[in-house]
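Every protein chain except one is present and positioned as in the full complex.
Up next, chain A:
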Amino acid sequence: MFGFGSSSSSSSSSSSSSSSANEKIEKPAPTREQRQQCWSARDTYFACLDKNKIYLAGDEVPKGKEGGAGFCAGERGEYERACGQSWIDYFNKRRTLELRRQATINAAEKSGNQQAADAWRSVSGTSQGGK
């Protein structure tokens, strides 16, 4: 349903029941702990993609063949367990934008356009990326 696999079991059930046990929340938002879990799973997965020089999240999944799981399969599994689908889409998009931003900065610097490089650098990026 929402994609927060862990929300139906273990950690979340204990924290949500303590604060509002009698009121039913149809679709509870992730708690602070769940957010933290999702973010760290995301960071681990993205670091694995970086290590394997895979830029677009999802490109590491082998197409067609059922045999190999490809790179970062474990990390991706954890990421998908810890984060909701809309969050995954959002983080993946952010990663692409961030890589593109970094590439623009590098290209500007290489061509000697320091002004453009600085301008792009001043746009918030990385983990502080804005909307």
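Please note the rule applied: a residue touches a chain if its C-beta (ideal position, glycine included) is under 8 Å from a C-beta of that chain, and two chains touch if they have at least 3 such contacts; residues count from 1.
Keep this in mind: contacts and distances are computed from a predicted model.
S.K.: One chain is missing here; what is its name in UniProt, given the choices "dolichyl-diphosphooligosaccharide--protein glycotransferase", "Exoribonuclease phosphorolytic domain-containing protein", "Thioredoxin domain-containing protein" or "Ribosomal RNA-processing protein 43"?
M.R.: The record for the missing subunit names the protein "Thioredoxin domain-containing protein".
S.K.: Pick from A:32, A:53 or A:110: which residue touches the chain that isn't shown?
M.R.: A:32
S.K.: Write the list of chain A residues that the hidden chain touches.
M.R.: So the residues of chain A touching the unseen chain are 1-3, 16, 19-20, 23-32, 35, 38-39, 84-87, 90-91, 124, 128, 130-131.
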